[in-house]
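Showing chain A:
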Amino acid sequence: MSKLGEALKSGKFVITSEVGPPKGINMTSCLDEAKHFGEKVAAINVTDIQSAVMRVGSLATCIKLKERGYEPIMQMVCRDRNRLSLQSELLNAAVFGIENILCLTGDHQTLGDHPQAKGVFDLDSVQLIATAKGLMEGKDLAGNKLDGIPTFFLGGVVSPGLDPVELQIIKLEKKVRAGARFIQTQSVFESDKFRQFIDKVHSMGINIPILAGIIILKSVGMAKFMNENVAGVFVPDNLIKEMKETKDKQAKAVEIAARIIREVKPYCQGVHIMPLGWGHLVPEIIKQAGLSLTPM
Partner candidate 1 sequence: MEFEPNILAFCCQFCAYSAADLAGSMRLQYPPNVRIIRLLCTGKVDPLHLLKPFQEGWDGVFVAGCLEGECYFLHGNLHAKQWVNYTKKLLKEIGIEPERLEMFNMSAAMGTKFADTVREMTERIKKLGPSPLRGTEELKNRRTEEQVTDK
Partner candidate 2 sequence: MIVAKRKPLDEIKEMLKPYNKILVLGCGSCVAVCMAGGEKEAGLLSTELQMAFEMDKTLPPSGGTPPGSAKQIDTITILRQCDREYIDEVKDKLVQYDAILSVACGVGVQFTAEVLNGEKVLLPGLNTTFLGATKEPGMWVERCLACGDCILDETGGVCPITMCSKSLMNGPCGGHEKGKCEVDRNRDCGWVLIYERLKKLGKLELIKDIKLPKNYGAVKRPDKIVHEAYQVVGKEEVKK
């Protein structure tokens, strides 16, 4: 089992974070960001052509992280590859010893920097999880036998803030049934709403480690932008007010993130911190949240 899998199995509160690959082949800043928190988190997500903006792939970046001794989580979206290519990429990952795979739908291509691209969406996120699970059982999607069987630790995502929430939970349950072993959530800012969501998940009999998504809130402008443009993310007024009134934005960002982590901690198995370029703050957030800096 992957290190992430073992950490979750141990019952410890797990922290993961994230890096985004660059546009162009200069990996320095991406790997430097990972350096800030690489040894302090259980695993690092690598986004897959995030926001449909063309850039270095998830797999190449995962390999680079692994070479440096970090535990990568390879994100895979369904937008850019058909079932042949997706399965092949899963095998590629396994060849390089990358086991943690987070399956997502992917933002629509028209929202990215190549809006004229043809979207693929041959599989959806549930089917991708099921397909990866199938590979682990030695069979590809067409039922053909594999010579050499990969091991994966599969994850999915859920957005607790979306209406109708029942529809979110129906899909979440399908992901679990398809083979997901952990779930990452969209960014959480309101811990009481998150708790209500978790209660609903439990009442449906779904039992899976959930990592609450934590976005580092950088500015008032960012909060307003997310409220208007990012589905399922809502930054409440009191946080916007706090950001507005502070002189030290980074200190405030750390304080808010750490507070949310403390508030959601009783209801989840870990947090996934999305630093969006402020990776140097991650260790301080972990510290202020009262969590251990040695994940394993």
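By definition in this document, a residue touches a chain if its C-beta (ideal position, glycine included) is under 8 Å from a C-beta of that chain, and two chains touch if they have at least 3 such contacts; residues count from 1.
A quick word on the picks: all candidates are chains of the complex that A comes from, given by their letters.
Quick caveat: nothing in here was measured; it's all calculated off a predicted structure.
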| Selected partner (touches chain A in the complex), from 1 or 2 | 2
| task | Report the residues of chain A in contact with candidate 2 in the complex, numbered from low to high. | result | 78-79, 83, 104-108, 110-111, 119, 121-127, 130-131, 141, 157-159, 162-164, 166-168, 170-171, 173-174, 177-178, 186, 231-232
